[in-house]
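With one protein chain removed, the remaining protein chains of the complex are shown where they sit.
After this line comes subunit A, so read on.
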């Protein structure tokens, strides 16, 4: 019984077509790493093809820096004799990292919306690479963001006064915060329907970034709001890096503010511990 089709028989000319090496056992761990790197590379290609995107992403923090330093700066008194620059610029670094999860969420939502997620999932690649590749790429782009912001900060006269080690540690804490928030971004990006919905999250992200010690010390806010701002993970990172940059701010005597450095380490670990499993579970539930 032969199979009759209306399209004729196979064309022998297709000999060079690669076919999956079906007999070779899969090297799962090896592929989890290599597939992740391929996706990272793809994301970096995006950056190279659309460098203007970095400018867009950094537009808000850059404009804020200029506004706060030159427009409001002279009117801002955060206590002590410190220059407002030394208060606001590290805050800006932390806020940029905090808002970064929006990019993650939007990118994940786009991958899902345009069917690329389905393509990945129907391929013999390592499923984990879809998420890990996103994470690594986002950390790399966060480093770029920080580099650009630091250059601008130096240009407007900001100087880190701590040791080199302390300065590097401060940037490390910033990246740690961004890393932890990737998992919220992935989780949210898988949760929302499309990229517009992901973009609308700015309404949530904005107060999360602002109700913090980024621009003003929580001690100057109404008590209840100040308490929220104090416990905001973004505040812990901002306070810790101010300390490391050698311009500590006069802080309230609350426990969380007294332990900013510890909190800047613990918060990201807690966020990762909660949202990494949530993101993975959400990813697995794509097939239910």
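In the analysis below, a contact is a pair of C-beta atoms (placed from the backbone, for glycine too) under 8 Å apart; a residue touches a chain by one contact, two chains touch by 3 or more; residues count from 1.
Keep in mind that, in the parts below, contacts and distances are computed from a predicted model.
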{"item": "Listed names \"L-lactate dehydrogenase complex protein LldF\", \"Membrane protein\", \"ZIP family metal transporter\" or \"ATP-binding cassette domain-containing protein\", with the criterion being the UniProt name of the chain not displayed", "value": "\"ATP-binding cassette domain-containing protein\""}
{"item": "Given A:55, A:71, A:123 or A:225, the one touching the chain that is not displayed", "value": "A:123"}
{"item": "For subunit A, residues in touch with the removed chain", "value": "1, 3-11, 14, 16-20, 22, 26, 31, 34-35, 38-39, 41-42, 45-46, 49-50, 110, 113-116, 118-125, 129, 191-194, 285-288"}
